[in-house]
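For this view, one protein chain was removed and the others were kept in their places.
Take a look at chain A:
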């Protein structure tokens, strides 16, 4: 061989057989080390490029969808009523049963039962007794007058309105805000234009809140937590010019239905701070400027209606203050604020979905009766349970549908927590609607947290060509010499062993 000839000349050349890098085992070790690194690195590469997708409790979620929360309700007719009409009990029972069959949506989650004796101490035992007039009394009592007590139809209609209040159409479902643990109530006194003659500088908001809003809040505190803030603003121009309407000898600014929808000048009014992510309910007391006062809401024919407040669904309410202000007083006293805050309290209750008192019933005492509160609790708990079921189901569906959506340990834990809370909600519904609501609210927040987990973001969509385009320039150029060297080495080894064999 040539190389041998070079080596023999004894100049600078060495025998290739003696060169360290030409020795067979060294060359093979070099090659092998490359391959070992590649093979060892392969699991890491696989692990690092694959998406973590833990298995979710799919079958549990599916079976949860079949379940529903059920509140057992027991109604007891006092002896004073059942003595008068012994068959009343069964008549009312039949009527209520029919109503439940005819309107299944309204009665979802309610299992109503009429009891003869008052011996069973259930958490939601309602008593109906004879009284002077038909009215709601304290602690789940209902008094009915003599004529109403005679009629099974009247009794069953009162009872069903109290226990499963009808949702009066879409306006109701749109008006009520979505359930949340926390709400912020923002009370704003807006002066359209603080010209010296006519504006309100201060208001006795603390007293008014304490009288009208706080009692309601404390009653609703088993459902929600509230934060209250208030402010006064001195320049809040309207974004439109109200039409002037002549009424007899006076001229007023008329707000049509259309004007009401654009009344809020969101571009220029700052009504609530944005310090937290809780939903805000706005309550605005609007003082029109001198040129626009008095300001009235008018109906479609242009006649002023006898109301100075209106409600924007899920947003809040607005009260237009038209009282003849003393030019000397820049202060709104507690007495001035009474009608305003009575109105705000009603509207707050409406926004939060408190069912109205059925027509023809008188309420004794405070703001909300236990009947209303219980109905609200049941309704919200049912909504929360359905919401969390839907959310859990959509998580399962989306993970199934979108292949590169990661599912981490946190998400899985949240889903399991939500399932456990749902279970607790079903369990406690029998004894206490308030506890059931607490659990259902936890289930909803857990399910939502799982859904909104930042780690759940699906990787962006890459077409297969993009993946080839990334990997090929790198791996094709590395793999060709490696594979070729391996094949060559293998053939050299084979030839060598054949030569040895021949020798």
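To be clear about the criterion, a residue touches a chain if its C-beta (ideal position, glycine included) is under 8 Å from a C-beta of that chain, and two chains touch if they have at least 3 such contacts; residues count from 1.
Operating definition for what follows: contacts and distances are computed from a predicted model.
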Name under which UniProt lists the unshown chain, selected from "Peptidase C13 family-domain-containing protein", "Trafficking protein particle complex subunit BET3", "tRNA-splicing endonuclease subunit Sen54" or "Kaptin": "Peptidase C13 family-domain-containing protein"
Of A:174, A:291 or A:497, the residue that touches the missing chain is A:174
Which is it among A:264, A:287, A:321 or A:382 that touches the chain not included here? A:264
Write down which of A:51, A:402 or A:470 is the residue touching the left-out chain. A:402
By the contact criterion defined above, which parts of chain A meet the unshown chain? Give residue numbers in ascending order. 103, 106, 157, 161, 166, 168-172, 174-175, 178, 239-240, 257-264, 266-267, 274-277, 279, 297, 305, 307, 309-315, 317, 343, 346-347, 350, 356, 358-359, 390-391, 394, 397-398, 401-402, 448, 451-454, 456-458, 460-461, 464, 476, 480, 483-484, 487-488, 491
